[in-house]
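Rather than the whole complex, this shows some of its chains in their spots.
The first chain written gets the first letter, and so on, giving A and B; residue counts start at 1 in each chain.
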Amino acid sequence: MYPKNTWYVACTPDEFDSKPLSRTICGEPMVFYRGTDNRVVALEDFCPHRGAPLSLGFVENGLLVCGYHGLAMGRDGHTASMPNQRVQHFPCIKTYAVRERYGFVWVWPGDQAQADDSLIPHLHWAESPDWAYGGGLYHIGCDYRLMVDNLMDLTHETYVHASSIGQKEIDEAPVNTRVEGSEVITSRFMENISAPPFWRAALRGNGLADDVPVDRWQICRFTPPSHVLIEVGVAHAGHGGYEAPAQYKAGSIVVDFITPENDTSIWYFWGMARNFKADDQALTDSIREGQGKIFGEDLEMLERQQRNLLRHPERALLKLNIDAGGVQARRIIERLIAAEQAPADANLLARSGA
Amino acid sequence: MYPKNTWYVACTPDEFDSKPLSRTICGEPMVFYRGTDNRVVALEDFCPHRGAPLSLGFVENGLLVCGYHGLAMGRDGHTASMPNQRVQHFPCIKTYAVRERYGFVWVWPGDQAQADDSLIPHLHWAESPDWAYGGGLYHIGCDYRLMVDNLMDLTHETYVHASSIGQKEIDEAPVNTRVEGSEVITSRFMENISAPPFWRAALRGNGLADDVPVDRWQICRFTPPSHVLIEVGVAHAGHGGYEAPAQYKAGSIVVDFITPENDTSIWYFWGMARNFKADDQALTDSIREGQGKIFGEDLEMLERQQRNLLRHPERALLKLNIDAGGVQARRIIERLIAAEQAPADANLLARSGA
């Protein structure tokens, strides 16, 4: 169960540079390619001629040509042409609203009439030359909400990421959770601690001493349907922590776009945006490599947690204070799902004469 | 769904040269081996003693000996002997009519009482010293009818096999489809065109110039249950095309025996028979290698088409003029299946007292 009338990150533009990309989003098999005017198109990955996947084809004059028998599909889901055939009455295929923005491709898998550009979240760091971004993509066999839980409760860093970003003080710091509209924020502030290895490297990367006490912060922000952006960083202790002037700190935004493939698997777009040494590509690469390794440590845990939960659908899991972020996020998700289903239910009632 | 009261190609003799072969045909797990008098035998792959697969055993004195506890099975499905056991009352296993002919092993998976040697198709090219044959076997995860469609509509060559046998002129040439009894024939003739790479190589192989305009033909013949033989070739333009004298052309027969393993997978026996330079084994090998590569290009398309169709069983696909060959072939197949089921239905009615 996932909301479908919303924008999800589907892919990054480089993924369909050389050939069309086949990707299932929210249970919908789609093909992504660059059509006329270089604009991204997302269509159902199904040729109306004989059911071949259009993603095995190629783009010619802005049209997606089926690689089986040459049907040329338009971006509107209508067949544009086919050698020696009249195509006016060919059945249409589904089209999906799709936007290229902030370096990502956003898709609206649900009711197309409701697709609304203004609902794409604003990512200030993706538009500013003061910021650099590096990231990657993992395919993980778990419900997308397990990943939301994971990211809204960073105590797991102490255990899953013990050798990089974890440290005992995360566990010990009180967590604060609050809901603002449809946003959920959990935050932790740790003062006068040792920086763990990842942050020592970041301090050095920013030209700062890495062997002095620091103040550390983690501010996780969930927004629907399943985006989690996390402000993280350290500052030399005693300069104001999160509020410290730039010359004392190394901070960044952990970027997590979690897109359901289906009920038990996700496309997980992870990355890091930073506003120090934004021009240093080597630093970007090195951070991405480190982050990729760290985030890869979550995979087995999430997939095996998923399998355990599938075995025991009846068990009520604990909802501790540290879980409050995930719990609140799930409430918002549930409201969105309920809102999408309400009209359908009303229709059903109407049809049944009730 | 497939006809079962018919001959299918099950394997080639070399496949059970060194040990018995286990192969499922039309949902029936069979074991093939060479028994007494060197004759091929096809039996149910199930030992009546403890259910072990007989194919893990060995042949001794013409009997198939189970590799688990030594039961020796006769070609008639009756246990012949077992160390220290009386075997007269052992239950029988199924036997299948099987014939070795034309370099293939043919099996009749359905009602054994109806097996009729005269129904094995006659393959003139397999008996003449003027012809050479080379081929191979692919296992593909698709309904056998998708492969029939594929072969009865060669416009796909333009797209799937663009770099070898495909060319734009196939798409542009009108296709002619006709039904003669239970045979379906689709044909295309292209005049005064450039030969594509595969055919340029064949012209050279036959000692002919490869850089002159050619006439090209494709005559696909479907015969039940799912054999497709295709006359293909090119002749130097202006000498009569398909009818041109031998010294102007390079032609061959593409051989396709499609045998259902079950509802969504096939054993695909492909090959090429040619009547030029029949003694040139190096040419045979080189053609087989080229054809194997070309036919391998269809696999992903067919398997992903199958998955798309399984997702959408309700969708009616288009039946264009180019699809007429497959459409007519499916009609013939459906009649065969219906004919096989009719008696069974009658029996059911009788038993139910209706």
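Some notes on this structure:
Everything that follows uses one rule, which is that contacts are C-beta pairs under 8 Å (C-beta built on N, C-alpha and C of every residue); 3 or more make two chains touch, one makes a residue touch a chain.
Treat the numbers as computed from the prediction; the structure is a model and nothing was measured.
For this homomeric complex the structure file specifies 3 copies in total, of which 2 are displayed in place.
Quick note on the criterion: only the chains that are shown with their structure count from here on.
Copies chain A and chain B of the same sequence differ by a rotation of 120 degrees once their CA atoms are superposed, given in steps of 5.
We define each chain's centre as the mean of its Cα atoms; on that basis chain A and chain B are separated by 47 Å. Put simply, chain A touches chain B in their complex at residues 29, 45-46, 48-53, 56-57, 65-70, 82-85, 90-91. Listed in rising order, the residues of chain B touching chain A in the complex are 149, 153, 155-156, 158-160, 171-172, 174, 300-301, 304-305, 308-309, 311-312, 315, 317-318, 320-323.
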